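Data block below; observations after.
Of the protein chains in this complex, all but one are displayed in their positions.
Now for chain A:
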Amino acid sequence: MHRLGLAARTMIAGQTTGSEDILVHGVAAVCDPLGGLYLPETGTLVVSDLHLEKGAAFARRGMMLPPYDTIATLNILAAVIARYDPKMVISLGDNFHDRKGSEHLPADLRALIGDLARGRDWIWINGNHDPDGTTDLPGTCTDELVYGGLVFRHEPSLISGKGEIAGHLHPSATVRRREKSVRRACFASDGHRLLMPAFGVLAGGLDLRHKAMQGLFRHDTLIAHLLGRDRIYSVRYGNLLG
C-alpha cells in the first residue's frame, strides 16, 4: 500500500506534494494524496471512514486479521496532521469499525490519539458502524456538523447535497489506458458536494459508477481525484472506466 510508504516519507521530509486545490460550494479545499481534505479558510482537516480496530472487530468473530491496522491508519493520520497542523480535525464517521472498537482500544493507541488531538478541536461524526459515539477519547461526538459554509455528515443526504462533505461510500475509480487499468480510492466532487475516500488501511473501495452512487452528483461536472503514489490525479467522470 503506497499510502503507508508515503506517510513514512512525509513524516521525515514534511513536504507538501501533489495535492489538488478545488472549490466545494465556493469553499477552497485541498485534496491530499494521503486521503485527507484540508480546508485552509478554517484550518480544518477532514478524514473519513477510519474504520479503526477493524482487525480486532474481525478477531472477535474468529477471523484473526493483523492487529496492525489501527496503528497503520493512525500513522498516516499523524503524517497528514503534521503536514497541515490543522486547528480542527473532523473524522467523518465509521471512525471505528464496530461499536466495541473505541471501548476496547488498547491504551497505547488511545494515548496516540490523545497526542494527535492535543492543541486542536476534534470532532467525531457518528457513522453507521459506530452510531453511539466514542468512549474515553478526546473530542466531541455528533451526528452532523454545520461549519464554515459546509455541512459534514457521514452518509450523503439524498435530499440535498449542496455544500456537503460526506463519507460512507468509500469511492474509488478506475482508469484504463493502453490495455492497463488502475483502480484507486478517490475524492469525488461535482463542485456542489464532495465525497471522501476511506482513510482506513483495511477499508476497501466502491466504484464511483456503482448504483449506490447514483443521483449524488451532476455527472457533467463530476471529477474523481484519484490517490496516486505521491500525488493526486484528477480525471473527469466521463473518462473513467465503469
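Heads up, the rule we're going with is that a residue touches a chain if its C-beta (ideal position, glycine included) is under 8 Å from a C-beta of that chain, and two chains touch if they have at least 3 such contacts; residues count from 1.
To be clear about the criterion, contacts and distances are computed from a predicted model.
> Hey, which one's the missing chain according to UniProt: "ATP-dependent Lhr-like helicase", "Membrane protein", "Peptide/nickel transport system permease protein" or "Glutathione import ATP-binding protein GsiA"?
The chain we cannot see is recorded in UniProt as "ATP-dependent Lhr-like helicase".
> Considering the complete complex, identify which of A:Leu23, A:Ala111 or A:Val182 is in touch with the unshown chain.
In the complete complex, the chain left out is touched by residue A:Val182.
> Tell me which residue among A:Ser19, A:Ser102 or A:Thr174 touches the hidden chain in the full complex.
A:Thr174
> Over the whole complex, note the residues of chain A touching the chain we left out.
1, 4, 54, 56, 58-69, 71-72, 106, 174-184, 201-204, 223, 226, 228-229, 233-236, 239, 241-242
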